[in-house]
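Notes follow once the structure below has been shown.
Removed: one protein chain of the complex. Kept in place: all other protein chains.
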């Protein structure tokens, strides 16, 4: 299907577009940017949100920031998009789609310039995509873990919600990184974002694999926390645990040595530059089609700096 | 054979722990009114439920117009022309009287699948009127009292052209007026050639109405005779297996001090300036027609019905009763008229129901005293002659009368001083009634105060020391037992609006 | 005569209606965008799925039952269409829609059979079990893939608009379809013997059974009907979102539908509830969500407001009923 198109390769695109049909030349202070994130109810998204707000302040534009109650509230996000797009004075629209194809069909044929953040979507008139694919970021994390553990080692993946786009993309990234490095994938299970469920799953996986696990790749940091506790309980010390998102608790765990690493997609920058580009688009300026905000693997080496940076950005 | 509308032959029905019917036979002739009586738990309701396809018999046969037929479901019964007014009302309270009357026999608009409510309301009103009830049939049944609902049930049965209408204690929640009305209706049905199976614990009604009467005991057929060949004693002996000397074994006690005084109890639209005094060592009867507000008076005293004014004095001291808990604390007991809805926790055992009104009596510290509960329960089952497979039997499986005894047992456990009995003998057999009267005598002898609401005038006259008559939420008058005006006529006169 | 009674009945539903009006007024003042024609159309559009599901939930609630499998059923129906499209390349709308409706009714029918013929106690359990089974099935039939690329004939119901021109976004077909469905439910519930039997079964199952009505069949019908509207909702979901997403089967469509019914005056103990009350309930829920979006409420505020409105709507209704009863009593019977 069209799914593969949703993730572009992590290379800077030189191609630029002229956004919107006839964007009004507006004073900056009159510019209104609508932003709908995947949710506002998790720490990761609160960093994106912080970036969005910061950019709004810095640029002196109005930012309408919203997000559904959870990352599986697909219909709610669609409703939000409709409501947002039907407001008459919107100058640019930034969206992080829960369900890319679906969001494209809901956006339909609006005149407002549309930018995607964090997750891309196959939208024809797209102005720009700002972010790093979940696939690419997960690949980085998987690759790091696989290289560290070496060929022939054994890995498990604890996913989020099966069938959910970002969860599936992360799983795909992990899988392919493992495969490329000759690491055996012993099991995939889904914790639905619950740390205590992740703990249970990890306990059970350790049982079924007779503690023979070298790598645990997780869909997010909460899941990784739960998994790491089960690993710790089982008395295993050298299991490589990789989280995702780089939230404070996750990075702290890296600092404390409970995780080996966590993948961070620089959410703050993502949010910030999304608004920045949206304002540019609203003014009719040219915007790059793809802006890679990059992803880094946070390990014991860079964890403390990253944590300090994170905290300062939230102030 | 062909001369019976319905015939049951050698029917046996078992429930866990009991044989409700044993080799029971019954014949009903066309156009006759057959009475059916028996003690509580004799199996009358079970017999009826077999006739109407609610239960299926374990053994035995059934013939309709001489043809053997299996009735497996209520719709089979309906198709066979058998209708029934059950002992426990089967009303959908949320729906209107019309809806209830026309349940499953709706009138449709001509050539359409849509209902013709105009026609149904009209017809429902007619039927209710013919039963002497001028009510707004479009209102939900929840708005009406037991009496009206009973009439709705009867209207349901009247409305379909049934060959046999079964009535399981139809008069148990009716007042005199409604009973008269019902009798008239039953007779007119008979004239139309409908057979009636009439179950009642009120012997007078049987004598007045029936052509023949069948007596059962312990699930077995005892005798079937023409009513002319029967008299009170014969019936009772056949039913109870012994003779009862006195149906109302009144023992007059010595009237003691004031127990309960009500002053100007008001509840707008329902109760108007209710004032009366009741004394220790007496039974105060409250008579009146259905809807006279007697139940509301009791509930108001008990803190279960909102009042807008008035005072309650116990032993001369003013008390505030805001909830049933306050009432129980003030040593008042209320036996409600609706035992299923307000009296029993049907899903619980007899033992639990018996202790419910006085849990603290059955606890040692924090813990329930299981031994005491058991001993006390066994005693109550014995004393009250509750027919049950065991103390822990679930109360929903008891027969109607035995359920009533459990509720009485519950309040006897409270050691209250003031007993409010709302229709205490509703649905219980003659023998058991005497037991209830004896219990009241005992209470009075112990110096307790008993106030009894009853729609059975003989009972009121037979047991009360004094009688208050109510009508339309007002007290119409008071008569003392030793007054020469202590007669059925006088009480009826007051109940109909005259002054005494 | 009858029309007067109807107006009275509708006014009788004043509680939720009042909540709806108050809410609308507050929102009109708080957000200038609320009372625009396009936003109102949005609200209608966003009511369609929940309203459709709620209509089936209502009849189930009237029988004192519950159907927790509605959302999963709707998503399964969508996924079945997705499977036919993806694995067998079928684009014929008759086959696709037929398959969806068949699936929905079948699942509903099974729910009814579990309750009646298999004597499972309260439908909460059987439909909760069913919800899980359906979530699994939805993932299974499309191999956990999200399917897109449905033909326009399928997405029409969920995405087309009437009188769309210029800046007017048009009246959503999905809402009109829902309204037609509601009229059908109104007729069923109030004008037919079956409808009365449904109320009776909910008010007093035993009495209804004793009246010779085959209550088993009534219940099976009711759950099948719920399944049927779920299938329609599934088709609307596909139209609205453009995709069949099996992982959304677990979403709490059921609680929203139940909330709509209860806010609209239905009761868990059965025998009560009207389709117009349900409409108001569904609109209230959509309006809150819409309003919160317009007001840019954060997630935490959104949750809290929705929670409070659910409680408040029911509280208003209950209080109104109590007042009314008291007034009636004070008026003297």
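Per-chain residue numbering starts at 1, and chain names A, B and C are given in the order in which the chains are listed.
As a working rule, contacts are C-beta pairs under 8 Å (C-beta built on N, C-alpha and C of every residue); 3 or more make two chains touch, one makes a residue touch a chain.
Since this is a predicted model, take the numbers as computed values, not measurements.
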item	value
Shown chains that the omitted chain touches within the full complex	A, B, C
Hidden partner chain, touching residue among A:153, A:181 or A:225	A:225
Options A:104, A:117 or A:205, residue touching the unrepresented chain	A:205
Omitted-chain contact residue, chosen from B:66, B:193, B:241 or B:341	B:341
Missing-chain contacts mapped onto chain C	114, 118-122, 124-126, 128-140, 144, 255, 258-259, 262-263, 267-269, 299-311, 314-315, 318-319, 322
Chain B residues touching the omitted chain (full complex)	14-19, 58, 302, 304, 323-325, 327-329, 334, 336, 341-348, 352, 355-360, 362-363, 366-368, 370, 389, 410, 414
Sites on chain A contacted by the missing partner chain, in the whole complex	39-43, 45-46, 69-70, 162-163, 187-190, 192-196, 198-201, 203-205, 207-208, 210, 221-222, 225-226, 228-229, 233-234, 247-249, 252-253
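Going forward, only the chains that are shown with their structure count from here on.
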item	value
Remotest chain, chain A as reference, centres from CA atoms	B
Chain whose Cα mean lies nearest the overall Cα mean	C
Intercentroid distance (Cα basis), chain B paired with chain A, Å	71
Set of chain C residues in contact with two or more other chains	none
Residue numbers of chain B (touch at least two other chains)	none
